[in-house]
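I have placed the structure first, in the form of structure tokens, so that the comments after it can refer back to it.
For this depiction, one protein chain was excluded, whereas all remaining protein chains were kept in their positions.
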Amino acid sequence: MNALETIGLEKRFGGIVPTNDVNLKVQEGARHALIGPNGAGKTTLINLLTGVLKPSKGRVKLGNSDITDLSPHRRVSLGMARTFQINQLFADLSPIEAITLVIGEREKLGANFWRAFGSDEKIVSETKAIARQFGLADVLHERTASLPYGKQRQLEIALAIAAKPRVLLLDEPAAGVPEAERHEILETVAALPKDVTVLLIEHDMDIVFGFADRISVLVDGKLFVEGEPKEIENDPRVRAVYLGERTDD
Amino acid sequence: MSSLDTAKDASNVMTRKRSWHWLEYAFWLAAAASVFLLPSQHALLTQIAIWSLFALSLDLLLGYAGIVSLGHAAYFGFGAYVAALFAINFTGEPVTGLLVAGVAAGLLGLVTSLLVLRGTDLTRLMVTLGIALVMYEIANQMSWLTGGADGLTGMPVNPVLGFFPIYFRQANSYAYVLVVLFVLFVVAKRIVHSPFGYSLRAIKGNPLRASSIGIPNNPRLIAVYTIAAAYAGIAGALLAQTTPVVSLTYIDFQRSADVLLMLIIGGTGYLYGGIIGSALFLVAQKFIGNITPQYWEFWIGFALVVIALFARDRGLFSIVERIAAWRKRGAKP
Amino acid sequence: MLTILFDGIAYGMLLFVISCGLAVTLGLMNFVNLAHGAFAMLGGYCAYVLVNLYGVPFFASLPVAFMFAAMIGLLAERTLYVHFYNRSHLEQVLFTIGLVFMTSAAVDYFLGSQQRFINLPSYLQGRFDFFGIGIGKYRLLIILVCALILIVLQLILGYTRFGSRLRAAVDDQRVARGLGINVNWVFALTFAVGCGLAGLGGALGAEILSLEPHFPLKFMIYFLIVVSVGGTSSITGPFLASILLGIGDVAGKYYAPRYGGFVIYTIMIVVLVLRPQGLFARGTSK
Partner (left out) sequence: MLRRSFLAALAATALAAGATPAAAQETVKIGLIIPLTGPFTTTGKQLEAAAKLYMEQNGTTVAGKKIELIVRDDAGRAENTARIAGELIQNDKVSFLAGFGLTPLAMATAPIATNSKVPMVVMMAGTSIITERSPYIVRTSFTLGQSAVIIADWAAQNKIKKVVTLVTDYAPGHDAEKSFVDQFKSKGGEIVESLRVPIQNPDFAPFLQRVIDAKPDALYVFTPSGVGAILMKQFVERGLDKSGIRLIGPGDITDDDVLPGFGDAAVGVVTAHNYSTDHPSAKNKEYVAAFRKANAGMRPNFASVGGYDGIHLIYEALKKTGGKTDGDALLAAMKGLKWESPRGPISIDPETRDIVQTIYIRRVEKKNGELYNVEFASFPDVKDPVKAAKK
């Protein structure tokens, strides 16, 4: 079964078509990677999937439900979460507050305006577990803005995980992380629970081939090829448009 | 990870933010004492308390949800007119009047909030301003109901809850306003430290991320806008009950601008900013005004420029913080 | 009918000249300068003092008003504004409102609080008929001067080295600095010109708007409307918005005098709700 599917998805900005008739299928439980050269339309696609942008044409399905017209937060409650290529964090909140907030929203307690925030011990203990899992236990109460970049990157993923998604979209999770701290991020990504379907958007080929069991290549807004990592690696066309360009850099 | 090890401890760290600092107790005790100790300043203190409540309502919007408004007087004035008309036509009992005014202003806030959801700071500034200007014109045009520029008079003010007279009782009147301010302050404090309040901070901090962790941004913003409008309406009703006339100045641009200034002077996002700002503004206005009734605006303006030069987001409060930090640094060379 | 159109255009042109500097500071430099009207007022009073008190010819006073407002603007920019470029909008509001209070009180102190008008030469008063359209001479002058300014501005922005430097500085400050552009001076000069134009507009507009110490606050709303409705991505946006507002306001008051007061605000709210970036913003850059 498909955890996530797009049918004839299209987005136009004036004359530019960053997403052009994309039919993407992500299997349940898959470790799916989406690659493509710069400007291929990866970010536009993820914004269409998460509802930040509305498609000009086509549908998006999450499991069996059509989510094309749903707002971003409704998609989250249906089980889709994402991370961002550039950190999108709450600078003034601490990690524990941010994670607690996510869990509270997930449990539909977010609109409560009378209880004290953080007074629900069940939620807080789950928060602590997640924080430990992402190596944030020792900075729980620091202001997010003051955390080192690596920790912020971890928090970026932790926030998505805290929503307990069925489908997780990771947008270049290791982007900007120095080599020395990279493995830490990759370990967490690798350790994600198996029942979570992951769609990884990535630039770094080592990460992709070390992680994915299926790869889609996006070029000029269109799905170019799709297949097992081996097939992709050996596909001359992919080498030409993508890997080739990359070695030019 | 010593004391933070258990969930309970971690929870305590978070909920502690809601508990009261000793300075806060001291502040409210001093406020209560002023009812008995400063009879000569009751009229001014009453005004300060009302402006404080008005600024507090703007703080909920600006300091927590990040919505800039240059038209908050729309709700203040609407509440005042509703309270006055309600008192004239139904009952002059003040608390009932406050509730009615709060509900009415809240409804107006609910309806108009839909216009304020989208856009940048500048857009919001202008849309809120536009709403207030339209409200002003409406109040002016409907002079058969509102008295227009002549003002609305003849509003009865009965004893509060039937036993506590405030009409021409300066001390009682101040006590009444202060109690209302305190109660609504406590409520506001609960609200901003609730999950709802934190979700507002999240929306303010990063709306894109907020929606992608499942926060319904628009409903939350509508909710806080409604609450803030209701607060402003109650503040307006209080002024109507303690001043013998409701006039168009209740709803004019100057009032929207003044409340924004007061809040920025005091600093946003910690609830006391509005109280500190309005106290400073009005006290300065009164005492500088007594010396130079014509040109006090110059000195107020000068003060604003100086504050702006040296302060950060928390207004004057941050100047104090910076001086404290500088002293500390100075102390250990 | 055409007379109404003519009046609307004159009024709109005037709004444009005063507001275009604000469009630059607000749009290009992202600075909420609520004190913009103060520069317009200073220019207006400068012309008033020259013409009414010292008998300087009206036309000679206009460039002086421009220079005066521009010099004060430059001075203020270098000494005060420069500290606020990277501060929050709220602090900018606080600072600029403070400036407004100070200028208003100072003008009141030195020149009194009465309404002031600049004595116009008699050949600019009255109006003539042009194929049945009543044309006010002074309004015609306003239109001509403003059109001239618009053309000059477009030429400067589009075809001069300064124009391209400004655009570069606005697009990306860091890159511009890297290219050796003195961004500080580009901004300062732009700011000064914006203030100068406001001053010129204040001098020109005194006849229609009248000068008084509360001028900056009284008309701030109008300037902000022009900028927010027009969008801040170009000067054509605010220009078209000014004309639209001018005609809308005048026509609204002519055809529905009872509701004339609402028209301009309602237009603004509707436009901003539908197009938060302004009516004439380029594309929808998300």
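Order of writing sets the labels: A, B and C. Residues in every chain begin at 1.
Methods note: a residue touches a chain if its C-beta (ideal position, glycine included) is under 8 Å from a C-beta of that chain, and two chains touch if they have at least 3 such contacts.
Worth saying up front: this structure is predicted, and the values here are computed from it rather than measured.
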item: Which displayed chains the unshown chain touches; value: B, C
item: Which residue of B:90, B:287 or B:310 touches the chain not shown here; value: B:287
item: Contact with the hidden chain (one of C:78, C:167 or C:218); value: C:218
item: Positions on chain C contacted by the hidden chain, ascending; value: 3-4, 7, 11, 52, 105, 108, 112-117, 119-120, 122, 125-127, 134, 136, 138-139, 207-210, 212-214, 218-219, 221-222, 249-254, 257-258, 260-261
item: Hidden partner chain, residues of chain B it touches; value: 40, 43-44, 46-47, 133, 137, 140-141, 143, 147-151, 153, 168, 170, 239, 243-245, 247-249, 254, 284, 287-291, 293-294, 296-297, 299, 302-303, 306
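Note that in this section only the chains that are shown with their structure count from here on.
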item: Chain closest to the assembly centre - both centres taken as Cα means; value: B
item: For chain A paired with chain B, centre-to-centre distance based on mean C-alpha positions, whole Å; value: 41
item: Where chain B and chain C are represented by their mean Cα positions, the distance between them in whole Å; value: 33
item: For the chain B and chain A complex, residues of the former touching the latter; value: 1, 4, 7-8, 10-11, 13-15, 18, 190-191, 193-199, 201-202, 205-206, 208-217, 219-220, 223
item: Chain C residues within the chain B interface of the complex; value: 26, 32, 80, 83-84, 87-95, 97-106, 108-109, 217, 221, 224-225, 227-228, 232, 258, 261-262, 265-266, 268-269, 272-273, 276-277
item: In the complex, chain A residues that touch chain B; value: 50, 52, 71-74, 76-77, 81-82, 84, 88-93, 96-98, 100-102, 104-106, 109-121, 124-125, 127-128, 137-138, 140-141, 159-160, 162-163
